[in-house]
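The complex appears here minus one protein chain, its other protein chains still in place.
Moving on, here comes chain A:
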Amino acid sequence: MSSAELFQGGLDLLAVALLALGIKGLSKIRSARAANQLAASAMVLAVVGLLVNAQPAAVAWIWMAGGAAVGGVLGAVTARLVPMTAMPETVALFNGCGGTSSLLVALGVLLAAKGDGLTPNLLVLVSIGFSIVVGAITCTGSMVAMGKLQGWLPTPGWMMSRWRHGCNIALATVVLLAAVLTVGGSSDALWPLVASASLLGIGLTLPIGGADMPVVISLLNSYSGVAAAAAGFVVGQRLLIVAGAMVGAAGLILTQVMCAGMNRSLPAVLFGGALGAPSSGSKGSSEYTNITSCSAEECALTLEAAERVVVVPGYGLAVAQAQHTLREVARLLEKHRVTVTYAIHPVAGRMPGHMNVLLAEADVPYEQLREMDVINPEFPATDVVLVLGANDVVNPQAKTDPDSPLYGMPVLDVQEARTVFVVKRGMSAGYSGIKNDLFERPNTSMLFGDAKQVLGNLLGELKILGVGQL
């Protein structure tokens, strides 16, 4: 073994240790930031070790610098500019690019071998085939997920029917056949393999509803780890195999945790179709009849008299960029000796943990956030609940109506509180497109309008009442 090889081997070992520590540290809030930096430095070490050992030619250096500069700069700019509300699609985008990279590397290795007139051994060929399939599925699946989250891609009607299963099974069969042929040494099957695997990625992701998309992203994240591990087999690098396997396994666990949080099984998410798909039947009573709406003044009066207020923030709050106004309202109430807490549903926002990030951005003290299991028993002793841009996660149907597509999903029992105010733009349906019984309850009042505007009015009314003014 040359000294350069030893050097790379040593750095690789160090990198694995740092990556493991990094993943471990990311699961605790205090160590998370340092852990992330640790993982990043592990990557740098691994690159240095590889470059020192491989000693690329001058031409290769130029191409490397070019690719690295473009990708790195775009990545940095994206990371800096992307709004926190768009986090799910950002993760999907990054993820898709990782998958694409694995796909391209596998193609490159195969083309290189063909160019040299060599046939790689069977195991390498199998790894290449695997890497192409997983890479392509990750690539197109993530792009579809991103498109759906951005609202660019609707789910086409036929994709909701049983039809799609036949379609996907056919595609999977083509993928399998083409993979076997490619591994067997046929060059003709290569492009059909890439094409069919890419289509399969689309076919598997497109029918999945928006509410389930975070689970899919987590699963695709796991796939991109698997793709990285497969690429490690292709080029014979242990570090990639370890890192890819760790991410793959961690992604699976995280997917499980999320499914548990939504009370959905993974097969139901993947093959059950969109939540709230127009399935006919139970849609009969989708019109609202008994809505009480109220003014900001009435709401302010009730808040002034309250002792315990729980805020239920939802994605609508973040879209309206109203977190900061909310924080001011909460400050006034706190000065008035009202206890204000925030009830965070496991999938509040658009992916698990997303609302915590958004409230942290608005400077809401971390200790005031309560998880669902903690806050649910406290609702009966709560005077006022303020629902801001949340809908499905406060739908009592999930507990009362076995026919509802939401049935079984854990929800916040806000209806148990004395008074509920729901701030909402209009009577349009939520993420899942399902009617919310909460809005018709006698103790619920609706405040219509953009969350930021309503909170602004509320803030004004509270000030007129002299709340929080010493």
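Throughout what follows, a residue touches a chain if its C-beta (ideal position, glycine included) is under 8 Å from a C-beta of that chain, and two chains touch if they have at least 3 such contacts; residues count from 1.
By definition in this document, contacts and distances are computed from a predicted model.
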| item | value |
| --- | --- |
| UniProt protein name of the chain not shown, from "Glutamine transport ATP-binding protein GlnQ", "Imidazole glycerol phosphate synthase subunit HisH", "L-lactate dehydrogenase complex protein LldF" or "proton-translocating NAD(P)(+) transhydrogenase" | "proton-translocating NAD(P)(+) transhydrogenase" |
| Sole residue of A:Ile132, A:Ala189, A:Ala211 or A:Ile344 that reaches the chain not shown, by the stated touch rule | A:Ile344 |
| Residue touching the undisplayed chain, where the options are A:Thr78, A:Gln150 or A:Ser265 | A:Thr78 |
| Residue of A:Leu14, A:Leu153, A:Ala172 or A:Ile241 in touch with the missing chain, whole complex considered | A:Ile241 |
| Positions on chain A where the hidden chain makes contact | 19-20, 22-24, 26-29, 32-33, 35-37, 39-40, 43, 46-47, 50-51, 54-57, 59-60, 63-64, 66-68, 70-72, 74-76, 78-80, 82, 84, 87, 90-91, 94-95, 97-98, 100-102, 104-105, 107-109, 111-112, 115, 123, 217-218, 221, 224-225, 227-229, 231-254, 257-258, 261, 344, 346, 351-354, 356-357, 359-361, 363-367, 369, 371 |
